[in-house]
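Input: one structure, supplied below.
Every protein chain of the complex appears in place save one, which is left out.
Order of writing sets the labels: A and B. Residues in every chain begin at 1.
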Amino acid sequence: MRGATHVKWAACAAAVALAATACGGGDSGGGGGGADGIVSSSWGDPQNPLEPANTNEVQGGKVLDMIFRGLKRYDPKTGEALNMLAEKIETKDNQNFTVTVKDGWTFSNGEKITANSFVDAWNYGAVLKNNQKNAYFFGYIDGYDKVHPETGKASATKLSGLKVVDARTFTVKLSQKFSLWPDTLGYPAFAPLPKTFFTDHAAWLKKPIGNGPYTIDKYTKGSSMNLRKWDDYPGDDKAQNGGIDLKVYTDNNTAYTDLTAGNLDLVDDVPASQLKNVKSDLGDRYINTPAGIIQTLAFPFYDKNWNTQGAIKVRQGLSMAINRQQITDQIFQKTRTPASDWTSPVLGEEGGFKKGLCGKECTYNAAEAKKMIEDGGGIPGGQLKISYNGDTGSHKEWVDAVCNSINKVMGNNKACVGAPVGTFADFRSQVSQQKLHGAWRAGWQMDYPLIQNFLQPVYYTNASSNDGKWNNKQFDDLVDKANAESDKAKAVSTFQDAEKVMVQQMPVIPLWYQNGSAGYSENVTNVSLNQFSVPVYEQIKVK
Amino acid sequence: MPEQTPDEAISAAGAGGPTDLALAEGDSLEKTPGGPEGTGPDTKPQSLWSDAWRDLRRNPVFIISALIILFLVVISIWPQLIASGDPLDCDLGNAQQGSQPGHPFGYDGQGCDVYTRVVYGARNSVTVGICSTVGVAVIGSVLGALAGFFGGWWDAILSRLTDIFFGIPVVLGGLVFLSVVTSSTVWPVIGFIVLLGWPQIARIARGSVITAKHNDYVQAARALGASNGRMMLRHIAPNAVAPVIVVATIALGTYISLEATLSFLGVGLKPPAVSWGIDISAASQYIRNAPHMLLWPAGALAVTVLAFIMLGDAVRDALDPKLR
Partner (left out) sequence: MGRYVIRRLLQMIPVFFGTTLLIFLMVNVMGDPIAGLCGDRQCDPATAAQLRTEFGLDKPVWQQYLTYMGNVFTGDFGTAFNGQEVTELMGTAFPITIRLTLVAIVFEIVIGISLGVVTGLRRGRPVDTAVLILTLIVISIPTFVTGLLLQLLLGVEWGVIKPSVSPEAPLNELLIPGLVVASVSLAYVTRLTRTSIAENSRADYVRTATAKGLPRRRVVIRHLLRNSLIPVVTFIGTDVGALMGGAIVTERIFNIHGVGYQLYQGILRQNSQTVVGFVTVLVLVFLAANLIVDLLYAVLDPRIRYA
């Protein structure tokens, strides 16, 4: 019976292996928060390395917001661009700016922040060979075309528009007049960088060092990051808690489930499917505030079927066939607001938001909608396909609902269908390579709270995010005119005139303004979201 | 007992799927000449089947599962027999509402009638199950049988090829392969399942052909000068096909379930297709608020898978003389 003993041995080996791993993995503590004023919060794995000029999505942005402070900072409540590290930014001609950096600021490793900390960082961000995905933010600075040419090799390694005057002063020359340029400096890409970023880049990436209210204590890529309060932080917005533990979740449903089970203190993205029970789960520990995000349906103007006079009527008709109120009520449980212009309520009336600007073209009207679509020659190709990426977000739910709404109006259950694309990357490459011939989900999250940011980058001829390639001279002229306007109120009303052109042309259909939603545990108080729908971490208090 | 070469021994023991193993192994154990089944003078190849059929007709498990499957096939072809509505006719105003008169199963997240969608969903789900199984069984058994029968290079190449496809996790393959597909028909899903599913059947077919090949009656036929084709079709195939049928019927159920998993990962059937998988994955998000949305399509799926597995079980029991 030699074999039998072998079997027994094999079973023991398995048991031993199991016990060994049990010893290896059993003793480390679990998540949860509360101890020493630490807040645990949901996170997603940042897509790019955590360099300031290379981070273009909200998950990496969260971290940068905690560990960096730039020249300006947007007030978490009003969105106003306030001086942070900038003592003053002066200009006489709206093209040449002189920046003076405040005294007394250091990085968390003790290094003094000087004019060079900014100039070096901006040069790094702009230069082509560093592959910084937000390089275009430096595009207004003179000499950008030399360090970051559209094609070919860069002919310079430094922006000629940046000049250090002394330890605390530097000058910026723009390639064109841009009166509101200082207000864009709150964007994380403009953050200062310490010397070690350049001298020991790999080590910096492993554990980034900045000048914000938090320092990174431990960073396990792909799974968690522990940030701790920086006690010597020189700013006024000191952290009110001991630190933040960010924990990566692949599925925001799991994060929400963890919050309700008491394993997590803060979830900053409550999934649509949980909205119905969020009140009963969390009571008033749920916040829902407007954020600078608008969702739209975009159309391909490179496809001649969509670029006709009739197609304008069709798009207007489609816009009127979407029952926005019902969808935001049922699918999003009122966490989104039906859109009636192309900006966002966070701008405020003064900033250029105008409720109802779109008028009847953005109001549900089944009979009129059907007539308009038929008058315009019907949907090109007979069927509207709405493409979206099926991997993240709750896109499937609302696209299906939009289609059902259109189908009901048209009395044809195949008039509109959702067309999911497997991955976000593939979706984006189909959009940018102009492979789509129906509508697709589009949206805009503001970079800075200006009406210009909601219109120019998205709808101006050949603008960087004008994926549908819509072009309209009247619109472009009005935007140019608004940019040259030095009086803010006039500039805003000119931008709104440009929006009125869009009502007549309906290049994209505005759907709804997105709110930021978050839920938090009983351990924490004073939780709020800023206008970029990122939690204001440093203000959170732990009970 | 003749000394087996290692590879053949392994195939005989069945390195493939779950259910073939017992059969193949049992065969190798009872390879005694003049045994009660297979080689006796009065048993023709068909007798195994007529025996099995006699058994099956009296087996209540078989009758119940066959009736369920018959019903499913009928409503797959003519869903309007029992459902008058349109599965795509949805009113968001009714979203997530529970059971009410005329709508016994309630409404789903889009306000579509769950009952109608469950009935209409049968077609795609059953089509995926049956077509993938047929594809897998045909390709797998032909390739497997060729490898088992001819051995040598054929066998070496085919075995390595099955290893290659086995090495790729199914869900992973689905994510990669199906995320590039835009068609809203069932065929890409079926094609994918066949692509990654055939090696399972091929291994089993190869194993049982090798076992059958060594049987005395086959050796006898060879000695009498029978051609390769005749030997394959007349002597080997009838005795080697049983494990394939058994595994295939069980696999059918898992394929239907796989379609649901693929939908859950966002790469299954595309709208406006209606299937249980799509509905289950949509409903799984609403499990707390509207469990009825999950209950009905998941129930239908479970009953279907159950019916096919029970059928497979009954067939196996009937085809396995040792269990009589």
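Note that a residue touches a chain if its C-beta (ideal position, glycine included) is under 8 Å from a C-beta of that chain, and two chains touch if they have at least 3 such contacts.
Predicted model only: the values in this text are computed from it and were never measured.
*Asks:* From the listed residues B:Leu92, B:Ala260, B:Ala273 or B:Met293, report the one that touches the chain absent from this view.
*Replies:* From the options B:Leu92, B:Ala260, B:Ala273 or B:Met293, the contact with the absent chain belongs to B:Ala260.
*Asks:* Who touches the missing chain here, B:Ile64, B:Ala226 or B:Leu306?
*Replies:* B:Leu306
*Asks:* Please pick, from B:Phe177, B:Trp198 or B:Trp296, the residue that touches the omitted chain in the full complex.
*Replies:* Spelled out, the listed residue whose C-beta touches the missing chain is B:Phe177.
*Asks:* Which residue, A:Thr423, A:Gln496 or A:Ser533, contacts the hidden chain when the whole complex is considered?
*Replies:* A:Thr423
*Asks:* What is the set of chain A residues that contact the non-displayed chain in the whole complex?
*Replies:* Residues 1, 3-4, 6-7, 10-11, 14, 17-18, 21-22, 24-31, 45-49, 56-57, 128-129, 131-133, 135-136, 148-151, 205, 220-224, 247-251, 254-255, 257-258, 260-261, 263, 391-392, 422-433, 442-445, 457, 464-465, 467 of chain A touch the chain absent from view.
*Asks:* Considering the whole complex, not just the chains shown, which residues of chain B touch the missing one?
*Replies:* Counting only chain B, the missing chain is touched by 1, 3-6, 9-10, 13-15, 18-19, 21-22, 25-26, 29, 156, 160-161, 163-173, 175-177, 179-180, 253-254, 257-258, 260-261, 264-265, 280-281, 284, 287-288, 294, 298, 301-306, 309-310, 322-323.
One rule holds for everything that comes next: only the chains that are shown with their structure count from here on.
*Asks:* State the interface residues of chain B toward chain A in the complex, per the touch definition above.
*Replies:* Touching chain A: residues 86, 88-93, 95-96, 109-111, 175, 178-182, 184, 266-267, 270-272, 282, 285-286, 288-289 of chain B.
*Asks:* Which positions of chain A touch chain B when the two form their complex?
*Replies:* Touching chain B: residues 253, 271-274, 276-277, 323, 326-327, 330-331, 390-391, 396-397, 400-401, 403-405, 407-408, 413-414, 417-423, 426 of chain A.
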